[in-house]
Structure formats: structure tokens, C-alpha cells
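For this view, one protein chain was removed and the others were kept in their places.
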Amino acid sequence: MQVGLHHYLVVSALLFSLGLLGVLARRNLLVIYMGLELMLNAANLALVAFSRYNANLNGQVMVFFIITVAAAEVAVGLSLIVALYRKRQSAHVEDLTSLKL
Amino acid sequence: MPALPDLLFYAFAGLTLLFGFLCVANPLTRNPVTSAMFLVLTICSLAGLFVLLNAFFLAAVQVLVYAGAVMVLFLFVIMLLDLKEEERRQLNKVALGAGSVAVAVIAGILIKAVMSAKPAAEQLVEGTTKPLGRILFTQYLLPFEILSLLLLVAMVGVILLSKKELK
Amino acid sequence: MDAHAAHHAVTAAAPAFSSRPEDIAWFILLLPLIAAAGITLLVRRSNFLAATFSLAATTTAFILSFVLFLTFGLGDATAAATPFAWLHAGDLAVNLGVTVDKLSTLMLLVVTGVSALVQVYSLGYMHGDRSFPRFFVGLSLFTFSMLGIVLADNLVMMFLFWELVGVSSWLLIGFWYEKESAADAAKKAFLTNRLGDFGFLLGIILIWAAAGTVNFAELSQKLGAHPDLLGNLSSVAGLLVFMGAMGKSAQFPLHVWLPDAMEGPTPVSALIHAATMVAAGVYMLCRVFFLYQVDPAWPVALSFLGSISALDIIAALGGFTALLAALMAIQQNDIKRILAYSTLSQLGYMVMAVGCGGPDAAMYHLTTHAGFKALLFLGAGSVIHACHHEQDIWKMGGLRSVMPKTFLTFALGTAALIGLPPLSGFYSKDSVLLAALENGHPVLFGLGVLIAAMTTFYMVRLVLVAFLGTNRSEAAGHAHESPGSMTWPLILLAVPSVALAWLPLGDYLRHHFFSDHAHHAAAVSDEISVGASLSALFGGLNQILFEPFNHAPLPAVMGTGALLIGAWVAVTLYWKAERDPLPKLLGALARGMKNRFYFDELYEAVFIPLHDLVARFADGFDRWVVSGLVVRGVHGSTELLGRTLRILQSGNLQTYTFLFVAGVALVVLLALK
Partner (left out) sequence: MSSLTPLLLTPFLGALLVLAVPGNYRVILRALALLTGALTAFQAIALFAGFQGGSAELQFVQQVEWIPSVGLSYHVGVDGLNIGLVLMAALVSFAAICAAWEIERQVKLFYFLLLVMTGGALGAFISLDLFFLYFFNELALVPTFLMLGLWGRGEQKTYATFQITLYLTLGALVALTGLIALYVMSGVNSLDVLVLKAALAEKPLSAQAQTLIFPLLLLGFGTLVGLWPFHSWAAPGYAAAPTSTAMMHAGVLKKVGLYALIRVAWPFMPVGVAEWMPALALLCLGNILYCGWVAMRQRDLALLLGNSSLAHMGFCFLGLASVTVLGITGVVVIMVAHGLLAALSFALNGYLFNRCGTTDMDKLGGLLRQMPFIGTAIIMAFMAGCGLPGFANFPGELSVMFGAWKALPWFVVAAAWGGLIIGGVYMLRAIRSVVHGPAKAEFNHVSDANYWRRLPFLVLLAALLWFGIQPDSLVSRIQPSVVEIVKAAAPAPPVPAAPAAVAAAH
């Protein structure tokens, strides 16, 4: 069977799920963050694949933007984690329950 | 015997998923540094997939920005914070189980969605630098400029956040 | 179309005064109101100006009433002054209009006359009271309300002023509101009246629903044309309307407010008991007498009443009230209360007369009674004033010599009340008895005679104990004659008490009610006019004085006989008596009489707690069930749910993510279907 759009999308879906698994199962904020990055990349893959198979470059432009924004986001997110760690001496989600009523 | 690109696809896809899995759920260690390293590998494999999709420019950017810049940042932070603790903690089995089930369900649903969609008309497009650059600097000029502003803002924000004493 | 018609009526009824003589009725009506408003707004602080305003208004009203009486009362014309549109909505059209006829002009004279005299009297009686101007406001307001009832040309307007009389009586009875008893009495009077008004209002609605109008003239015309207009509700409607009269004229079982109303200042008692409030009920019955002239008809549920008409029930109730009140009066010791029960009894008499089909007799008695009862009350007030607010007759005695004017006029009033010929009371009482006899109510006739005897008994007792003999208390010893402002009204009122009936008043009223009746045609065949009255007064005095004996000897003789017997018994028992001999003689009966047969206690023990119980239940229900169980229940269960849901809010980021993912999965799943 010829590799087509579906194949890429399935890979993208699986990668997304792996990222989600990281977010759900891991306790370390940094690893959770990595899981998020994986999910973003999964989306990127889907976009590029769509772009490729729909003869439309807009998807790739979008991915370009996403990568840029993700870079900025990672920088801000990590600095937040650092700030949080300074305050709480922990980067562990179970220690961060101030959302509780 | 499948064609080479197909073989390459299966190889990169397999690697991507494998590294991805090892990144988030390495059964041997829970050291974040290991995770970060596997993340780099995942991203590189992904770049391979991008190449297969003829998105050469993006593949390059992916490696440069993600594997280069972002990962260095991650590693810096990991080194900055003394993150040994998680290894000492017990894994929450319930969370892991529930998480896995949820992920499986989501994956199932997504794949089902992908499969149930009609295959699109296969017109192929080349994602080389030139056409991408053209569209980026004509049609998407304004978002592009705004993006630069965003990066500036992020930079200022990060500096502010990382300062020890907030005034 | 409906609205158009109503709109048309509004424009048609726009006030446009012509200079028609009947329009001065409006001035008569409004003068007291203007006085009341003027005193309240302008001269609240000046005793002198307040009294002047009020008196000037009432006196002018009296003079205008006299003009009206000469124009319309003595003529044959009935006129309706220009009406004002008051309320035109849907199929209800209410105008404020006045009826000027024999009945209303006579009543105008009575009301304004007595009111003016009472006000003069109040100048003396209320002298020094710190709310002197307020008193005159009350009197003026009361006069205004009463005039409204007298002049009203439709049921709704009458009801309107009916309520106003209720509230002005409340104001006056509760004049000394700082006295608990006065404030309570005022409340009781108002509420008891309200019970009557309840029936009255329903009666009005019932009549309107069937006849489509509330105007007296139209109603009477329609009922004349279609006697079955009210269908099988005619008697019920009649009784409901009568309920209004029961309240105002204090008929059993709504009589309890009247004796308590003695808590008001004595001039108020005089006004209420003589010319205004209590007279309103009887006057109203006479005004709507046409309602009762249809054949009795009852709805199915009440069909067992058969051919008993509303009038029969009214007559029976009136007679019963008269008897009951007379019995109660016999054992009272408070001078004002004796008079109060006497009023009750006389009102029963009048209502009985209406019930027997003699509205003319009722009005006749009402008119004469207004004169002598006002006189008696003012006399009593004079005594009370002189005795430093002592009201117990057993603590008086011997007042004859120190208060000659008061005694003389009081004695004249008493003589008129007990029906001593040839004083006015004799003739009016005689006409009531005659009405009972002529219209086939022999039992009521007998009752009437009995009550006449009892009336004589308790009034003679009153005079003997209070005025004759020797003084039994210090207060009575220091008594002295009241000032001129108080004695002059007494003297002026003594005149009609004695001589009112020498005018051909009976014929005048008979002419109003039965002008088309063959039976009475002869009596009114000669033209009634000022000239005729004068000639009757001087020329045919002899004939007029003894007319009852010639015309219908039985009631006249029986009435006089009852008078003699009553007087004889009273004199035997109370001549120079130091204590009341009756309680010993009658035992439990006397105690019952003294305690008003325990009606107040009964009401207080049964009806008021019953209503309170319902209210208590409603309040409890509201407090415990509606706002307790239901509202707090909803509140509680919501809070419980909230507390349950709160457990989910663990604060754990990943739990939230998990739920979020589950939600997304659900949405995607739904979207795929």
C-alpha cells in the first residue's frame, strides 16, 4: 500500500497520544512540558501532511508560525517553572494544588 | 517490495513513535535529562518525516529551533533546578492506568476519525524555501511582523520572570 | 365598540355647570370637605378659625339644603344634578351624580341641621382639648361622607361614601387615640362595618352583573319593567345589600361596635347615633327599596326559604335587634350606653319598619329620632361635662335643680323617645306600628308594642335615677349648668323633638315612596306645600295632633298603653331608689342584660380566634413550609450538591487535564456520529 495522507495522520495521532500520555502520567513539570511539545509537533506533522497532499502551502506557513510561537512559549513557560520552583522549591505537580478551593 | 520513500516513512515513523514513547514513558528511568534527549531524537525523526513530505525548509527549522534552541533551554532549566525528586517518588499507578486508558481511547478515536475521512485528492506540493518565503513575505507579512513583536515580548517577559527580586 | 361607547359617555359627562338649581347639591356636598381640607392645610393651629370654617360650611350647607328642600322636597320634581364621570371601564360606568328628591332633601336637612348643632355644642364641650381643630376636621369629614351617601345616585358612589363614613367614624371614635379603649373601639367599629361592607359590595356586584347598571333611577326603571331581572338571585342580592345596612345601622349580629363607639367624645356619639352613621343603613334601605319590591326568589341551595322574602328576614332581624337592645339597655348604668342601646333598639325598629314594607314609616322615625336622640346625647354630654366625666347614673342624682335647662330639654327628648303624645316620637312610632300591622306582621306589631313599653321603662329609669332624687356622689354635687354654647343646641333641638311631627311629614314621605299607589292616594291628594304645611300647623293643628287616633286607633292606643305601663313599672321600681332593684328581681337575666348577653365575649372567643388561627396557620405554613422546607430545602440540596462536586476540585492539574481530555473525547465522539 502506497504511503499517503492517512499514514501521516495516523502517525500524528499516535504521537499526539504519546504526548498526552506524558502530560497525564508524569509528575514532573518539565516532562509534562515535553509532552506538550510532542503534542504540538504531532499537530505540525498533520499540518505539513495536509499541506503536502492538498497542494497548499498555507499549512506549512502555519507550521512555521507554530514553531516560532512554540519557541517563545517554551521560553516563557520554562521561566515560569523556574519562578515557581523558586517559590515552592518543587517542580512537582502534586505539590501545586492552590487551585483547590 | 515497497518503494524507498515508503520504507523510509515506516522507518522514520517507527523511530518517531518509539523515541516519543521513550521520552514520556521510559520504563527504565524517570530522569528528565533522558526524557529531554529522547525528545531531541523524536524531533529529529520528525524532521525526517518532514523531508519525506518535501517540506525541506521546515525540516531545517525543526532541527534548528527545536532540537537546537528549545532543547538547550530545557537542559539548562533541568540543570538549574535540582530535579532528583521524582525518581524517589512512587509512580501513581492509578494515574498511569487512567492516563493510558484515556490515551488509548483518544488514539483510537483519532485514528478512527482519520480513517473515516475520505482520502483527499492527491495533489502534491513542494515545500522548498523559495515558494514558502514568497508566501511568507507577501500574504503573511503582517502576521510575520507581529510574530517578531511576540518574540520580543516573550523575551522581555522571560527576563522579568527570571529576575530574582520582583519589584 | 365597547370602548367607543365608554369614551362617548366620558365626553358626554364632562363637567359643565349650568346654573340649574339642583346643582347646588354639589356645593352642599363639597362645603364640609372644603372646610376639612381648609382647616388641615391652612388653619391647623387656630382653634377659633378651625371652628369658624367648619361651622360656616355646615351652616351654609344647611341653608342651601333648605333652599333645595323648598324647591324639590315640596315640589314633585326629582332631579339629578350634572354628573361627573368617575370610572368608565369595560361595561362598568360609574358617574358621580346626585339625586335630589323628597327623600334626599329631607335627609340633607337632618344631616346638616344636626351636624351644625353638634358643632356649636362642641365649641363648649371640646373647649380646651389640645386637638380641637382636628376634631372639627373629623366632624366636617364625617358630615361630608354622610352627605355623599344621602346624595348618591348610584350604588357604587354610595358604597364609596359608605366606606368614607366608616373611616371618618373611625377617626372620631378614636379621637382620643391615646386611650387604649378608644383606639380599640374605633378599630372594632371600622372592622365590624367592614363585615357589612363586604356583603354590600358583593350585593352591588351581583346587581350590576344582572342589570348592567348601578344607577338608582335606571335600576328602578329596569326592575319596574322586568321584575325578574335579577333572576333567582334577587333575594340574595337584597340580603347582601342589607348586610351593608346591618353594619352601619348596627343590626344584630353586627351590633357590637355601637356601644363601644361611646368611647368617642359625646358630640361624636350624638352625630353618629342621631343623624349620620347609623341612619345611613336605614336611609340606604329606603333608597334601594325598589330592590325589595320584587317577588322573592332564591337560588336552588336556598330554595327551602320558599316564599319568605328578603324583606321578611330584614323585618325579623330588625325586630330581634330592637328587642335585644332594649333588654340590654334596661340594665346599663352608663348614661351614654343606655342611650346607645336605645339607639340600637330604635334602629331595629326602623329596620323592622322597612322590612314590613313601610320605608316611609322608617324614614319618618329616622327623622324624628335624629332630633330627639341628638338632643338626648347632647344632654347626656352636658351632664357628663358637668359631673367631670362621670358617666355612671348611680353616681348622679338630683341634677334637676342644678341643671334646669339640661334637665328640661332632656326630659322633653325622653318624652319624645318614649312616644308621649303629642310629641314627635309618638307619631313616628305609631307609623312604624301601623306599617307592621297593615302589612300583615301581627307578631312584629306585638313585639313593637312590647319594645315601646321597655323603651319607656329604661328611659324613665334613666331620668329618675340621674336627674331626680338626691346626688349620690361628690361630682354630681358640684355639678353646674353647662355654658350657652352647649345649652342652646339643646334648646334648638328640643323644638323639632316636640313639634316635628306636627308638620305633615308622614304624608310627605308616603308621597315619595308610594306616589303611584292607589292605597295612599287619598292621603296625599291635597297639594303639599309651604302654605299647606303652615295652614296645617295653625289651622288644623287639632286634627293633626289626634290624627293617629282617628285614622288607625289600634296602634295609637296600644302604643300609648305600652307607654303608660312601662312608665308605671319604672316609677314603681326607681322612685327614689338608691340602688338598682332589678338584679335581685331578675337574677341571671339581669346579669345577661348587663353583660350584653355576652355577644362581645362570644365573638372574642370564637370568631376572632378562628380568623387568627387561620392566619397563624398560614404564617406557620409560610415560615416552615414555603420558606422553610421548600426554599431552604432547595437551598440545602443545592449546597449539598455543591459540596459533593467540590470533592472533584482536588487542585490536581492532571485530574483536570484528564477530565478535560475525557470531555474532548466525548465531543469528538459525538461529532463523529
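Each chain gets a letter, A, B and C, in the order it is written, and its residues are counted from 1.
Going forward, contacts are C-beta pairs under 8 Å (C-beta built on N, C-alpha and C of every residue); 3 or more make two chains touch, one makes a residue touch a chain.
On a predicted model such as this, the values are computed, not experimentally measured, just so you know.
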The omitted chain touches C
Only one of C:V167, C:I308 or C:L408 touches the unshown chain, namely C:V167
Of C:D101, C:D153, C:D197 or C:D360, which one is in contact with the hidden chain? C:D197
Touch assignment to the omitted chain, from C:A25, C:L55 or C:A85, lands on C:A85
With respect to the chain omitted from the figure, which of C:D129, C:D184, C:E438 or C:E481 is a touching residue? C:D184
For chain C, the residues touching the chain missing from this view: 2-3, 5-7, 10, 85-92, 156, 159-161, 163-164, 167, 170, 174, 177-180, 183-184, 186-187, 190-191, 194-195, 197-198, 201-202, 205-206, 208-213, 611-612, 614-619, 621-622, 626-627, 630-631
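Keep in mind that, in the parts below, only the chains that are shown with their structure count from here on.
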Mind naming the chain pair that shares the most C-beta pairs in contact? A-B
I'd like to verify one number: the distance from the centre of chain A to the centre of chain C, where each centre is the average of its C-alpha atoms, in whole angstrom. 93
Chain B and chain C: spacing of chain centres that average the CA atoms, whole Å: 99
Overlap residues in chain C, where contacts from two or more other chains coincide: 654, 658, 661
Going through chain A residue by residue, note those that touch at least 2 other chains and give them in order. 20, 24, 27
Under the definition above, what is the set of chain A residues touching chain C in their complex? 20, 23-24, 27, 93-94, 96-101
Contact footprint of chain C on chain B as seen in their complex: 95, 98-99, 102, 105-106, 109-110, 112-113, 116
Chain A-touching residues of chain C, taken from the complex the two chains share: 646, 649-654, 656-658, 661
